[in-house]
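There's a structure below that I have some questions on.
Just one protein chain is left out here, and the rest sit where they should.
Here the chain labels run A and B in written order, and each chain numbers its own residues starting at 1.
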Amino acid sequence: MKKIGNQSYSFDSPPTIVDCASIVGPKEAQGPLSKYFDLCIEDEFWGEKTWEKAESKIIKETVNTVIAKSGIPSAQIDCCFAGDLLNQCISSSFGLRELSIPFFGVFGACSAFVESMSLAAICTEAFAENTLCATSSHFCSAEKQFRFPLELGNQRPQSSQWTVTGAGSAILSKNGTGPYITMITPGKIVDMGIKDGNNMGAAMAPAFCDTLTTHFLDTGRNPSYYDAIISGDLGYVGKEIVLDIMSSKGYNIKSNYNDCGILIFDKLKQDTHSGGSGCGCCASVFSGYLFKELRARKMKKLLLIATGALMNSTSSQQGESIPGIAHAISIEI
Amino acid sequence: MNPLESKQTYQQYVDKKSPNSPIIKNCFNAFWVGGLICTIGQIISNICKERGFDIATSSTIVSIILIGISAFLTGLNLFNKIGKFAGAGSLIPITGFANSIVSPAMEYKSEGYVMGVGGKMFTVAGPVLVFGISASILVGIIYMIFATESITLV
Partner (left out) sequence: MDINWSNVFDIMSLVKCFVVGGLICIIGQILIDKTKLTPARILVIFVTTGAILGGLGIYQYLVDFAGAGATVPLTGFGYNLAKGAIEGVKQAGLVGAFTGGVKAAAGGIAAAIFFGYLASLISKPKMKKQ
């Protein structure tokens, strides 16, 4: 691997994303991307007794699906990186406890999918033949942990987002014919003082812009180099902010920038306010839709930047602001 | 114009940029749903007075009936739809208090009845009881100091 500029790294032998799998919940199944997911479950419990168990089942089945699709037996997968939103990431650890693959749990809030892909890619370059990454989120378990009981009759503000119920998983390999992960730009934590937990897009947008600008400066690339620059879950509110900030820095990304949280739901029909969010948002939209676009060569160069809000309920109750983080990977065929 | 110049400029920029709730529509819905709930309470109270109950008992009966109805609607997964529509119209009457106790009770059932239901039932409504009861005790003590020279301490 080589260091490029201040904060970016390129691969000497770029790992191939062999295959991906995604499983989503009923609300996502009614959204515009429904036909791209491997499986849409009918209700949020999926036969389990609690939301947390359901989320574990979703990530477990997603991983089983991607292993089956890739044709690589799990004994040949050298390690896996997985994470989710729940306290101590129990969803991924419990879901994948029978996997028998060396396990690295990661927490990056909603940036976890790209964080785990970055780490898996580094391992693949360094020593591994094949690596696995997976992340999940579940609307009900996230609301229970971060916000309010489901039956509470409260109103959500227009800037709030809807945590996606879903998981995405990818297998990376030293051998393969692409799509390749060619570069990563890990992000720094950026905190611009936003305290409003109902406006995550605004809290995370500065981190996104910081990583994206650093990526451009390090690599010398322009926005037009990429067919698409896609963020994880900034939502409609975050997208507006990003376009303003990036143009004030001299970058016009209006024509090829979009967001997984905007793509996954139909704003008008599904009343999801500012869009989808959660680790499962970026994971399922990439593993379902974007990966298929890359494979079909409809998209040749993708910059995927997942954003996360590094807070918990204690920090917000203590009056703390919300630090954001964004990790970028460049995927080319 | 760089919104990221400082935390203050960014906060001001975000406040301007954030979409507003449809406040006129929300206030209208809050008004008529809240008014309707209070009117139902008034009708129940009138019936109780006709039956001969005194004011204090009538208002307790009204509370219990409205709380029972809220609990029932919460249990049927209907109250959150009403709340989404009416906002303060269902939150401010005693129905909001009841919903804020019943909803965590249902949610935390997965953690068991003692620690889950029993322990977490007051996560939303607890402050109401703490501050309401404490305020009433203070009111009582202040009343005692200022308004009752003739009453002995015990």
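One rule holds for everything that comes next: contacts are C-beta pairs under 8 Å (C-beta built on N, C-alpha and C of every residue); 3 or more make two chains touch, one makes a residue touch a chain.
Small disclaimer: the values here were computed from a predicted structure and weren't measured.
Q: Hey, which subunit B residues sit against the chain that's not shown?
A: 20-21, 23, 26-27, 30-39, 41-47, 49-51, 56, 59-64, 66-68, 71-72, 74-77, 80-81, 84, 87-89, 91-94, 96-98, 100-103, 105-109, 113, 117-118, 121, 124-125, 127-129, 131-133, 135-137, 139-144, 148, 151-154
Q: Which parts of subunit A face the unshown chain closely enough to count as touching?
A: 26-27, 43-44, 139-140, 143, 148-152, 154-155, 157, 195-196, 198, 270-271
FYI, only the chains that are shown with their structure count from here on.
Q: With chain centres taken as the means of their Cα atoms, state the distance from subunit A to subunit B in Å.
A: So the centroids are 37 Å from each other.
Q: Sort out for me which residues of subunit A touch subunit B in the complex.
A: 49-52, 144, 148-159, 192-194, 199, 202, 206, 209, 237, 240-241, 244-245, 248-249, 274
Q: Considering only the defined contacts, which subunit B positions touch subunit A in the complex?
A: 1-4, 7-8, 10-11, 13-14, 17-21, 26, 74, 77, 79-84, 86-87, 90-91, 96, 99-100, 102-104, 106-108, 110, 123-124
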